[in-house]
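Before any comments, here is the structure.
Omission of a single protein chain aside, the complex is shown with its protein chains in their original locations.
Chains: A and B, in written order; residue numbering restarts at 1 for each.
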Amino acid sequence: MTFKNLIRGTISGIALSACLAASTAFAAEMPKKVGYITNYATHEWYQNVIKGMEDRAAQLGFEIEVIDANLDMAKQVSAAEDFMARNIDVLIITPVNEEGVVPILRRAKANGVPVVLEGNPAKGMDVLVAICDYDTGYHAGVASGEYLAAKGGDSARVMNVGLPLLSATILRSNGFMDGIRTIIPGAELTHDLDGAGSADRSQEVASAALAVDANINVIYGINDSSALGGLQAWRAAGLSEDELLVVGTGGEGLAFMNEMAKNGPLQLEAAMFPEKVGFTAIDAAVSMFNGEDLPEHIVSPTTTFDTASLSDYYVLTSDTTRQIQWDAVNALVAPASCMKYASDL
Amino acid sequence: MPATESIKQITNPIKKILTSEVGFLVLSLLALIIGISSFSEQFLSAPNAVAILHQSSLVLIVAIGMTVLLISGEVDISVGANLAFSSCVVMAVINQTDSIALGALAGIAFGTSVGFINAFVTTVLKVNSLIGTIAMMMMLKGGVFLFTREAIQNHHQLPLFPKIATGFVLGIPVPALIASIVAIIGWVIMTRTKAGRLFLATGANQKATRLSGYSPERVKFAAFLLTGALTGLAAVILASLINAGQPTAGGGFELIVIAAVLLGGTSLMGGRGTILGTIFGVLILKIVDNGIILLRLNQDYQIIFPGIVLILALYMDQKRRGTTND
Partner (left out) sequence: MTELNIADPTNTSVPVLSVSGLTKKFPGVLALDDVSIEVRSGEVLAIIGENGAGKSTLIKMLAGVYKPDGGTIAINGEVQNYASPADALKAGTKVVFQEIALIPEFTVAENIFLESHLITRIGTIDWPEIRRRARDIFERAGFALDPDAKVGDLSISQQQLVEISRALAHDAKLVIMDEPTSSLTPLEVRHLFEVIERLKSLGIAIIYVSHKLEEIFEISDRCTILRDGKWISTQPTSSHTNDSLIKDMVGRSIDDLFPRSERKFGDTVVQVDGLYTHNRLDNISFNVRAGEVLGFFGLMGAGRTELAKAIVGYDPISAGSIKINGNLLSPHSTIKSKSLGLGLLSEDRKEEGLMMDANVTRNMTLSALQKFTRGGFVNAAAETKTAQSFVDRFRIKLAKLGQPIRTLSGGNQQKVLLSRWLMYGLEVIVLDEPTRGIDVGAKTEIFALIDELASQGLAVILMTSEMPELLGLSDRICVLAEGKITATFETSNVTQEEILDAAIQ
């Protein structure tokens, strides 16, 4: 897609992103009201994105209103019209799909309402806040290689519980394999599976793959459900968990935290900090409101942590809630641009 | 068995095996095992046997109920959607109460009440069960999203819970044990009890059953309840297996279950079928599944094959019935 090449070409100097955005925000004038149209509010990822936005908006002393498009493009369009009719100061949108959001962007430009996109780019956008999928996978791969090497291992046989339908998840899987091979050059992709991103399907295909060949020592999942589904398949096959490393991606909910707390095979998590994505999006919204010049792609930082450092970033506050540790997350430095984009596939 | 029977068996053994339903299934199963193992050496390994048993368990548990229901002359298309919804109920209730027993009970109770509604719609409102349970499937698929949009995660962290699906007793996976117990009970009911006779009689000739002083509605009600309860039981195992209540799980599950039951020689028109046949039907489907993966064929064949099996099973059923109408 030529459009995605465009994004990549125009990205510049975002190394400052988080800190810069934060500092400018404090100095600048604040908007009164920011609207966020989310894609799918019941998903833990978006719940945490909203939580991050609310935390940050409260800090800066303004209000944020959220409408859920619930995976419905028509609902997203009418929500945008509703916000504009009420003279919202800035609009943040997670597009339901890339084409559908284009007319909203055109309308907003005509009305003079600045728009920040979250997650997925669209034609005609000014700024996008998103994580780097390839980089996230890559760093998790490097961390996995180091983990295995530290335990004296010199081979890696990987089961990738992937989702080949989406470019973002392919980038994660590719990044992981490239990353692990920097430490263990002979790392082998033994099973490359389509787990559909859900725990039940992942469990099913992983079970089948393990029946063919259970001689693996790494399970990588493109999200937490995929990684945990793969792990459940391993357990159901009655295999020993001693030599197994499971690597999850996302860290959007509690499932991975509960599993890591057991100090079992899930030792590494490629965290994407949805709260931080919300936080960064609010800062970008403030900058837009003040007419500042922003790069087209603002990267929200990701990192890989292990069971020991989990508590640096997240602590459980009850059985069903967690608290992000802002100091640690805000200290993470995001790259200026991603190592690879969908257009590189 | 009388002496004449065994003499016939000796004189014409091949025909006897091919015309006896279970004999045919055993031969197919053997052919599959020999065929697949000659292409793949992993097939006959102990871990693979465990994997096949594991994957057969969920289907078999529900297929036992479906066998009884089809024998009674009705069908339940909603088992897949019921399975998904019940698994969410199981997880939600355990999260709330920290009690596996209460969660399992709630899941089974939910599954059973779906069976109850199906039974009511079929036997009281007299809606054709094929259509009535498709409607129920639609309601459950929509309803589960009202209940939860996302997978219900394990917040209770009870250590015993994952063991329901992933534990082993004497080297046998726990779900396979549960499925075996269900199958044995189903077999005893169908071959040894008055209830089993009435399931068969109702499916074979509902009018004759009523004239003989029984209520075919009550018999069908029981079969629907049984199917619903077993679906709820399978949901407990499913929730444990994926360690979550997954609202989107169970897609196409009902078709695999029905294909297995029909393959096992149960008649779509009711009145004929055996638990033993269903066990073989499930094993054959799951061994083919496993074979497709072992031989690294395209996984889409896993859906295509049951489709072919359905047509074949219905054709054989029709042929058998055809001979009865002479």
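Keep this in mind: a residue touches a chain if its C-beta (ideal position, glycine included) is under 8 Å from a C-beta of that chain, and two chains touch if they have at least 3 such contacts.
Values in this document were obtained by computation on a predicted structure and should not be read as measured data.
Visitor: What chains on display are touched by the one that is not shown?
Guide: Missing chain, whole complex, touching shown chains: B.
Visitor: Which residue, B:Thr209, B:Thr227 or B:Thr278, contacts the hidden chain when the whole complex is considered?
Guide: Going through B:Thr209, B:Thr227 or B:Thr278 one by one, B:Thr209 is the residue touching the chain not shown.
Visitor: For the chain left out of this view, which of B:Thr97, B:Thr193 or B:Gln318 touches it?
Guide: Result: among the candidates, B:Thr193 touches the missing chain.
Visitor: Can you name the residues of chain B that touch the chain not displayed here?
Guide: On the side of chain B, residues 2, 4-5, 192-195, 197-198, 200-201, 204-205, 207-215, 271-272, 320-321, 324 touch the unshown chain.
As a convention for this text, only the chains that are shown with their structure count from here on.
Visitor: Under the touch definition given earlier, write down the residues of chain A that touch chain B in their complex.
Guide: These residues of chain A touch chain B: 40, 42-44, 194, 198-200, 203-205, 207-214, 225, 228-229, 232, 235-239, 253-255, 258, 261, 319-320.
Visitor: Once bound in the complex, which stretches of chain B touch chain A?
Guide: 42, 47-48, 50-52, 54-55, 95, 148-151, 153-157, 162, 165-166, 168, 173, 238, 241-244, 246, 248-250, 289-290, 293-294, 296, 299
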